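Notes follow the structure.
Removed from the display is one protein chain of the complex; every other protein chain stays in position.
Per-chain residue numbering starts at 1, and chain names A and B are given in the order in which the chains are listed.
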Amino acid sequence: MKATAALATALPEGQAPRSPRWRPALRQTLIILAPFALFAIFLLANGVNPLLLYRAMFVSTFGDLYGFGEVLIKATPFVLTGLAAALPARAGMINVGGEGQLAIGALVSTGFAVFLLGGLPSWLGIPLMLLAGAVGGALWAGVVALLKVKGNLNETITSLLLNYVAAFTVGLFVHGLLKDPESFNWPFSPEINWTLRLPIIDGTRLHVGFVIAIVLALAVWYVLGRTRLGFRIRVLGGNRLAAERAGMNVSRMQLWVLIAAGALAGIAGMIEIAGIEGRLRPSTGVNYGYLGFLAAWMAWNKPLRLLLTAFVLGMISVAGNSLEIGSGLPSSSVHILMALVLFFLLGSGAGRKVKT
Amino acid sequence: MIADILTGALRSGTSVMLASQGELISERAGVINLGTEGSMLGGALGGFAVTVWTGNPWLGTLAGGLCGLLMSLIHAFLVITCGANQLATGLTLMFFGMGVTAFFGRGFVSEQIVGFNPVPIPLLADIPLLGQVLFNHDPLTYLSILLVPLLWLLLFRTRLGVIVRAAGEREEVLLAAGINPQLVRYAAVLAGGFLAGVGGVQLAVAFTHSWVENMVQGRGVVAVALVIFASWKPLRAMLGAYLFGAAQALQLTVQQSGLPISPFFLFMLPYLLTLAALYLVELRQRSRMPEALGRVFTGTSGG
Partner (left out) sequence: MKKRMLYQSMLLLIATILLLSACSQPGAEPSGNAQAEGDNGGATSADDTNAGGDGDAETAEAPGTGGSAVGFIFVGARDDYGYNQAAYLGSEAVEEAFPDLKVLRSENVPETAEAERVMEQMIRDGARIIFPTSYGHLDPALNVAKRHPDVVFYHQGGLKTADNLGTYFGTIWEPVYLAGIAAAEMSESGKLGYIVSVPIPQVLLNVNAFELGAQSVNPDATTSVVFTGSWCDPGQQANAANSLIDSGVDVLSQHQDCTKTVIETAERRGAMSVGYHADASSLAPEGWITGSVWNWPDLYVDMVQTAIDGEFADSEYDGKYRGMLADDVVQLTGYGANVPEDVQALVEEKKAALLEGTLQPFLGPVRDQSGEVRIAEGETPTLDELEAADFLVEGVIGSIPK
């Protein structure tokens, strides 16, 4: 919501109430507005009128159902890869591997969809495909988890390195086993059967994947906050020694938390295939893992907040298209705006409190 | 053929090696900087641009180092002064680096430079095998090799090194000695950014003589991984970087041999080898992470 206000630049600073109670709100508003103000200077320096541009960006995302749907589409994978980062973070681990877990999830779910599930009715095929994606992501995260538990290898680094391996693995398959025989030898998988495509909301490209993402975010929130298991995870994240003294099997918990995270990212991969792409390509979902990671830290690794931060990142990504088409600025400018927003959030204390 | 692979190891490993030495300094002081990728990009563009304007690659090196330093200044400020999360800030810096350099680098894509070229060292370059592998490189590569023992001396044999390491291990020692640990960390992160920038310069001005958008292509990320592989020891980080370079050269050689192996499998090779090496090193001896870093990874510390 704050970002909305920021986009419209609707809140002149001077009118903010002086009462001390409003200080935090004022500060929050400033933190959201500042990157846009800075970026405006940058735009002016490049001869683009920032107000017109911000307005165009705002209209293209909130102007109608279509634009709004685009934002939700874009935010959906960020929510899931964000959860894949947030859940291990609450258990004291850093998973930067959402990128690779998403890719392998997409690969495995496409493989199942193409070779096994094509003839099934939707009510059976789609859940099975979702399961395949989850298993794919979980397997990939399982490698990280095993290396951590058995080899004592730091999960941050292994998950990062495995992202590259995952990308090449997808390449290996779309150029080989999974290549569409009717693609004239272009590197992509066959199209999955229409029965496996997620239902789409009329007038948009929006599919029900975002509902799945919201449900999973609620589930993670519930497990973390309301169950014994969640309590144990948070204890582990808070103090490993305390967890060991309390008799927890730390290794086993770490293993399963990472695997669960991988499954979440893998589902994101499945949703990209079944909801949007319809087939696997070498570049499906590139950067979604990293952006989800950032969304998670912006949200202090809290699942419900993550819904909001993923939405904000989705909005900036979508608005970025109109930024480029409308102003002639190169596509890379979107990264600058996104990074500025994140710098201010990070610098202002978001993500500092890792556990609560 | 072995000589070709070893030569290739130095050629393509040097930029990664410089960045990993920089990251090592920073991590020794307790700050992990995933934004190394951004610093390398900044260095590559800055170095290339100044070389274009002045025609002098040495000025380019200085400028590239400074651009890398400026990038890492953002990291240092947010992490040390504001207490932001190190990993998230570093990752953001990576995206920032991609965006900023792509934007300002547009005009340089088609520029030509003279840059650094291989300078064979007289006599030594004529030694069979060794001469080709070690003594026929660009000046930055020679300097980077000299840097490693110097850095080792600095970190482990001087008072300055003790101070840097204390910042990453026990800052109460520094406080007792009246030294501000935050200042030490700033210095370490900036030094790291400078070296990562020079690594970028090596890639752009010495190795490829080119600038294109996002040309670092994950080398900065690998550099960060290598520091952990190296258990925070400069000589090992150098070995790791050359191993990564050798794997790159090896996969190219295998491709030219015509063996029926999918190139995509070969592309994975450098990353898989790095992982395997990490695993073996860890198996032989549990590496001890600087304490402050350990807190970052377990999430009990912000800055």
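Definition applied: a contact is a pair of C-beta atoms (placed from the backbone, for glycine too) under 8 Å apart; a residue touches a chain by one contact, two chains touch by 3 or more.
Computed from a predicted structure; not experimentally measured.
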{"item": "Neighbouring shown chains of the undisplayed chain, as defined at the top", "value": "A, B"}
{"item": "Among B:Gly8, B:Gly168, B:Gly192 or B:Pro234, the residue in touch with the chain that has been omitted", "value": "B:Gly8"}
{"item": "Which residue of A:Ile41, A:Leu116 or A:Ile201 touches the chain not shown here", "value": "A:Ile41"}
{"item": "Contacts of subunit A with the absent chain, listed as residue ranges", "value": "27, 30-31, 34, 38, 41-42, 45-49, 52-53, 55-56, 59-60, 63-64, 66, 70, 168, 171-172, 175-176, 184-188, 205, 276-279, 281-286, 318, 321-322, 324-332, 340, 343-344, 347-349"}
{"item": "Residue ranges of subunit B at the interface with the undisplayed chain", "value": "4, 7-8, 11-12, 15, 46, 49, 52-53, 67, 70, 73-74, 77-78, 81-82, 100, 102, 104-112, 117, 203-204, 207-210, 212-213, 215-217, 219, 248-249, 252-253, 255-264, 267"}
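We take it that only the chains that are shown with their structure count from here on.
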{"item": "Centre-to-centre distance between subunit B and subunit A (centres being mean Cα positions), rounded to whole Å", "value": "28"}
{"item": "Contact footprint of subunit B on subunit A as seen in their complex", "value": "89, 92, 94, 96, 147, 151-154, 156-158, 160-162, 164-165, 168-169, 171-172, 175-176, 237, 239-240, 290, 293-294, 297-298, 329-330, 332-336, 338-340, 342-343, 346-349, 351-352, 354-355"}
{"item": "Residue ranges of subunit B touching subunit A (in the complex, touch as defined)", "value": "74, 77-78, 82-85, 87-89, 91-96, 98-100, 102-103, 106, 213, 218, 221-222, 224-225, 228-229, 262, 264-265, 267-268, 271-272, 274-275, 278-279, 282-283, 286, 297-300, 302"}
